[in-house]
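Excluded from the complex is one protein chain; the other protein chains are retained at their positions.
Naming follows writing order (A, B and C), and every chain is counted from residue 1.
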Amino acid sequence: MPSFKVQNPHFEADVRKSFSGQSFMTTIGAELSCISAGAVEISLPFRDDLLQHHGYLHGAVVAAVVDTACGYSALTLMPPESTVLTVEYKINFMSPARGSAIVARGQVVKPGRNLTVCSGEAVTIAGGTEKAVAVLTATMVRVSGGPRRPPPIQSPMENP
Amino acid sequence: MPSFKVQNPHFEADVRKSFSGQSFMTTIGAELSCISAGAVEISLPFRDDLLQHHGYLHGAVVAAVVDTACGYSALTLMPPESTVLTVEYKINFMSPARGSAIVARGQVVKPGRNLTVCSGEAVTIAGGTEKAVAVLTATMVRVSGGPRRPPPIQSPMENP
Amino acid sequence: MPSFKVQNPHFEADVRKSFSGQSFMTTIGAELSCISAGAVEISLPFRDDLLQHHGYLHGAVVAAVVDTACGYSALTLMPPESTVLTVEYKINFMSPARGSAIVARGQVVKPGRNLTVCSGEAVTIAGGTEKAVAVLTATMVRVSGGPRRPPPIQSPMENP
Partner (left out) sequence: MPSFKVQNPHFEADVRKSFSGQSFMTTIGAELSCISAGAVEISLPFRDDLLQHHGYLHGAVVAAVVDTACGYSALTLMPPESTVLTVEYKINFMSPARGSAIVARGQVVKPGRNLTVCSGEAVTIAGGTEKAVAVLTATMVRVSGGPRRPPPIQSPMENP
C-alpha cells in the first residue's frame, strides 16, 4: 500500500466520532476494527435480521460496511473539519456472505483535494481462511465544515 | 417503457413471497408498493435508526431498496421456480435523502436467459414533487430452483 | 426530459470546437449529430478497422462515443470558459453492435456546480427500429479555464 500524507493528526478520533453518529451502523451492529492513514476496517457479526431471501447476509449490508469503510479511509487523509460523502460506488458480489462475521476493508487508491478514489473489499473468515465476498470501487467527496456542522441543505452534487 | 414477455403467471405472488423472506427488508421497514411485469416499486418511511452522519437516510439503505426493486423487477420476467441474485450494481448519489419517505423503482432494461440488466432510481416526494436521490444500474443473474430451495452452496459466480 | 438552466449561450459552438480538437474522435470517424441543452448525440458509421474478435464494433468504440456524448451533454450546462473531464463511468453491454452505424446519446441527469451525473445509451438502427447496445452512467467534472487553455498539469482528482 502506498504511503499518504496526513493532514489531520486527529483523524482516528474524527473517524470514530463520525461513525458513532451513524445510527444505521449501530442498527446493524457494525464496529470499527482498524483505522490507519488511508485505510479503515469495519467488522460485522451476522444476525438473523440482516438476511436476504436465500438466508445469506443481505448484499445491502455488505455494501453498507464496505462503502462506509471506504468513506472513512478517505476521511483519514482529509484536512481537519472535513466530512465525507459518497458520490458513487460500484460493487461486484462474488460469493454469498455466509458464516459468523464479515470484515470490510476500505483503502484510498488516489487522494485528491475534493475527490478521492477508494477501493474496498468484504471477506468472511472461517478457520483462518479469508473468502472474498465483494469488491467495491468508490468516489468520495470532501465536504468542508467538520463533524459538528448541521446538515447541509445542498446535495453532494452542488456542494463539492 | 417497453413491453416484456411474461413467463411466470404468478410472478407477483412469487415476488411477494421472496420479499417477505428477506429479514433485512423487514428490519428497515421496506414495503413492496407496486409490482408489474418488468418493474417493481418499494417504499420506505424514514426512521431515526437508519441515518448517516449528517442525519440523512443512509446511502446503504437507499441502495438496499433500489437494488432490491431492481432484483425483483428482473424476477418478474424469469421462468417459474427462479430466484435472482445481484451480480453487481453501480449507484450515483445525487441528493441527500431527506423527508419522510423514499420510493425506490427498479425496471428491466434488457432481459436475458441468465443475465438481466436493470435500471433503478430512488426519489423522495414532498408536496407532490419528486426529487431524485440516486440512480442505479445493476446486472442480475437467474438462479434456477425456486424460492423454496435451500440456500445454494455455490456462489453466484459459480452458479449461473 | 427535465429542462435545465443554460449558463453559456454559446454552448453549441463550444461543444463543436472542443469535439473537433479530439483527434481520437476524428480517428474513429465519430460525428456530432445533435446538440441541445443537456443532451448530445454522436453518430459513428461502422468500419472494418474498429472491430473486436467476433467482428462486432469494439466495445471500446461504443464506450468512447457514449462517454463523449455524456461529457458534452454536461458541458452544455456549464458556465462559459469551462471544460469537462470524465471522473468515472460504468457501462453495460446488452447486445452486440452490428449493422452500419451506431448512435450514442448522452444526457444530463443531475447538473451540479462541479460534478454532473449523466446517463447515456448506444443504439443501432436498422429498418427504422432501434436496438439497445449499451447503457452508461457517468460522473463528469468541470474544469474551469476554457477550451484554449493549455493542458492542466494536475489530474482531475486534484483539480475540481
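By our rule, contacts are C-beta pairs under 8 Å (C-beta built on N, C-alpha and C of every residue); 3 or more make two chains touch, one makes a residue touch a chain.
Here the structure is a predicted model, which is why all the values come from computation and not from measurement.
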Sole contact to the chain not displayed, among B:His54, B:Lys90 or B:Arg105: B:Lys90
Among A:Leu44, A:Leu75 or A:Val109, the residue in touch with the chain that has been omitted: A:Val109
Contact residue for the chain not shown (choose from C:Ala37, C:Met78, C:Ile91 or C:Val109): C:Ile91
Positions on subunit C contacted by the hidden chain, ascending: 18-19, 21-24, 26-27, 48-56, 58-61, 63-64, 67-68, 83, 85-96, 98, 147, 151-152, 155-157
Residues in subunit A touching the chain absent from view: 90, 92, 94-95, 109-110, 117, 119, 132, 135, 137, 139
Residues of subunit B (touch criterion as defined above) contacting the omitted chain: 87-88, 90, 110-117, 139, 141, 155-160
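Basically, only the chains that are shown with their structure count from here on.
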Centre-to-centre distance between subunit B and subunit A (centres being mean Cα positions), rounded to whole Å: 22
Centre-to-centre distance between subunit C and subunit B (centres being mean Cα positions), rounded to whole Å: 29
Multi-chain contact residues (two or more partners), subunit B: 90, 92, 94-95
